[in-house]
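Here the complex is missing one protein chain, while the rest keep their positions.
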Amino acid sequence: MTARRSLIAPATALLAALLAALALAPRPAAAVNPDEMLNDPVLEHRAREISKGLRCLVCQNQSIDDSDADLAKDLRIIVRERLKAGDSDGAVVDFVVSRYGDFVLLRPPFKMATLALWIGPALIALGGSAAMIAYLRRNRRRVAGDAAKVGALTTDEQRRLAKLMQDGAP
Amino acid sequence: MTAEIGHFALILALLVGVVQATLPIYGAHHGIRPWMAVARPAALVQLALVATAFGSLMHLYITSDFSVLNVVNNSHTAKPLLYKISGVWGNHEGSLLLWVLILALFGSAVALFGNNLPPALRARALSVQAMIAVGFYLFMLLTSNPFQRIMPPPANGNDLNPLLQDPGLAFHPPMLYLGYVGFSMAFSFAIAALIEGRVDAAWARWVRPWTLAAWCFLTAGITLGSWWAYYELGWGGWWYWDPVENASFMPWLAGTALLHSSTVVEKRDTLKGWTILLAIVTFSVSLLGTFLVRSGVLTSVHAFATDPARGIFILALLVIVIGGSLTLFAVRGPALVSTGLFQPISREGALLLNNLVMVTAAAAVLLGTLYPLLLDAIGGDKVSVGPPFFNAVFVPLMVPMIVAMAVGPLLAWKRADLAPAMSRLWMAALAALAVMALAWAMFTGGPLIGVAGVGLAAWLFVGTLVELASRVRLFRDPLSDSVGRLKRTPRAAWGMTLAHLGLAVAVAGMAAAGAWKTESIQAMKPGDAVTVGGYVFTFDGARAGRGPNYQLVAGTFRVSRNGKPVVTLMPEKRLYDVGQRPTTEAAIHTTFWGDIYAVIGEPEGDSGAYVTRLYFNPLVAWMWTGVLIMVAGGVLSLSDRRHRVGAPARRGAAVAQAARA
Partner (left out) sequence: MPTRAIYLLPLAVFLVMAAYFALGLTKDPKIIPSALIDKPVPTFKLPPIAGGKGDGFSSDDLKGDVTVVNVFASWCIPCRAEHPLVTELSEMKIARVYGLNYKDKPADALRWLKAFGDSYYATGADLDGRVGIDWGVYGVPETFIIDRSGKIRHKQVGPMTPDSLKNQIVPIIKELKK
């Protein structure tokens, strides 16, 4: 117990420090700031949309548009600079991806490695539907089978049936 | 001393758990009544012991006993009492203690109120419940002991994350856990049924209240979390498809499927194997969530500090519980014979469609959540799967389901005609079109998803009312007859109606808030005014101040519409004393049509200007209200007499047996 206890505290502290170093910088900003925003509303709108699709790498599951981290702010400014320089949306995203890899994209790219991810849900839906249809078909066959086993009705039974059908409620 | 009492109580609980996990189930197998009877007192003793342990931990927090490591890491003398208490479960070890407390609570509830259960079933279910508990006790005692001492005790603690010092978030984990862990009861019953080799209407009826209760709590718990995120995180978002959010959503999807599927078992004696599988899967997915949060395999805002030893232990627990139950299902599943048959177009068919969509959605969310891990594990790229993926996959799945939800209740059991049902829904179709036209007129050029969403919501809302009207034969019979029928409607039926209505309202809120929210970010000096969503925000400056354990900067905004004042908003920016962490407290004014939402940011320059973020979020209150109505429906269903009276004796059993031969 003692040996483990003596390791846990410093290990946690180191982890916390590492996270702190990776996450914090001298003064955290607060998501998109007015001083970063471009004057041209069209460009600014593009910048916001692109930012919403880029992951903040030092945060837990936020986009650079949402995040307070310094790295996010730097990237937001770079996105706007590239847009002002005339880059297309795709070129701006490529600029960031070429430096940080596909991980920075919140929408996973459609490529060989992510094929299973993108077509997976459709496959599951199709597979589930196929299984459901097969089950329903088997049901129907069983109903038909049971009816055949029971056999045809006698005239007396047919009359009773007709009366029941008339009286019964819809 | 309190810590030692707590620790000892936990050890005793483990021992009692081992007894409860072995004797009753063995007794049920061999018909040894006294051994089966052990289950009930054992469950109650376990609850007493775990409650003692939990109470001890709470006492340590309330008295700020810093000789205990857990208290040091997660508390501070300056924290308000409510948050000292909620700090008990705001960390890994404490939340595990909450887990086992609720596990014991549900077990005791079955022990006390399950008198209409056959003794063998009850004994087996309680044994399975105890097996799960034993796994968690071992996990705590071996890797995550909340009562570990620290010598010498520091003078003060490290404080709780200020983000968690919030009433909404204080209650979010207990609600969630009541949900997750509540599904353990359905799981235990399912295992018991597999062991017995029998699933019937009676079983479905016994299991339903526990599943419903868990579902209600989980729905409320998830929504509390969303609501908290909405008002705390400062930009009006309420769902991020974060891995841990997904970990709570998957059991909800599976649990909803389970509720619908067990209805079919109860009413029509079919879909048995599938329902048992769902019961196992729902709880398994809860356990999976536990693994994801605590093992460090995924990054998330919610993740507790990670430790590989813990990860390995939980994985072992998962393999034993889930692997074991699925093996049992593989072996004993085929023995479950279903007798009910139905045509594709029927109420059973509609419920099956619900299941298909819910399970596909859960599987898609699981795939997206786990994909980065899966790809990394086989040595592939590191990819990240974010909201764009989940939205692209989840939303299209919901569309056919919501359309079907209005039709399903109108279909008869076993065999139904689609045409009459659809024709009765002309009013719903009209409502949907009208709402969509209105939405388009108001927000021309906006995202189509918003228009489609509110249209679907209207379809479902009116469609559900159509079903209610049809059931009481409104306008077809004299009004007094209809009113009489209305009064005689079973609570469970009201429950369904309310739940579907609630979902419609919530969907409308989600669609509107997602598609049409307006935002304005700028620096404002005192006297500046900005218009957002038709409201004029006038900034009256900011002042500094102090709270119980933080410093603050509060801004004042006067909001008016068409010249008339509406409200004065005072958002804050806080800096907590210990830890020096800043948080934003948005100021929100809720109206029927939307939320007026203001956030104050950093000062800019020296002229007294501040960064301000102003929002108008349409129909947000509809989301929360809709969910409340859904939960009310669930609670109403729970109070139905059928759940308190036992199932009738199985008169048809002999006939059914003969037919099968």
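Per-chain numbering from 1; labels A and B assigned in written order.
The criterion applied here is as follows: a contact is a pair of C-beta atoms (placed from the backbone, for glycine too) under 8 Å apart; a residue touches a chain by one contact, two chains touch by 3 or more.
Owing to the predicted nature of the structure, the values given are computational and were not obtained by experimental measurement.
Chemist: For the chain left out of this view, which of B:33, B:382 or B:525 touches it?
Modeler: Residue touching the absent chain, from the options given: B:382.
Chemist: Which residue, B:34, B:308, B:445 or B:563, contacts the hidden chain when the whole complex is considered?
Modeler: The missing chain is touched by B:308.
Chemist: What residues on subunit A make contact with the chain left out of this view?
Modeler: These residues touch the chain not displayed: 14, 17-18, 20-23, 25-26, 57-58, 70-71, 74-75, 78, 97-103, 135.
Chemist: Please give every residue of subunit B in contact with the chain that is not shown.
Modeler: Subunit B touches the chain not shown through residues 273, 277, 280-281, 284, 291, 295-299, 308, 311-312, 315, 318-319, 322-323, 326-327, 329-331, 333-334, 337, 370, 372-374, 376-378, 382.
Everything below uses one rule, namely that only the chains that are shown with their structure count from here on.
Chemist: Would you tell me which residues of subunit B are touching subunit A in their complex?
Modeler: 69, 148, 150, 234-235, 237, 240, 242-243, 299-301, 303, 305-307, 341-344, 349, 352-353, 356, 359-360, 363-364, 367-368, 371, 375, 380-389, 392-393, 397, 521-523, 582, 584, 601-602, 604, 611, 613
Chemist: Please output the residues of subunit A touching subunit B within their complex, sorted ascending.
Modeler: That would be residues 1, 5, 8-9, 12, 15-16, 28-35, 37, 53, 55, 60-63, 66, 101-109, 113-114, 116-118, 120-121, 124-125, 128-129, 132, 136, 139-140, 142-143, 146 of subunit A.
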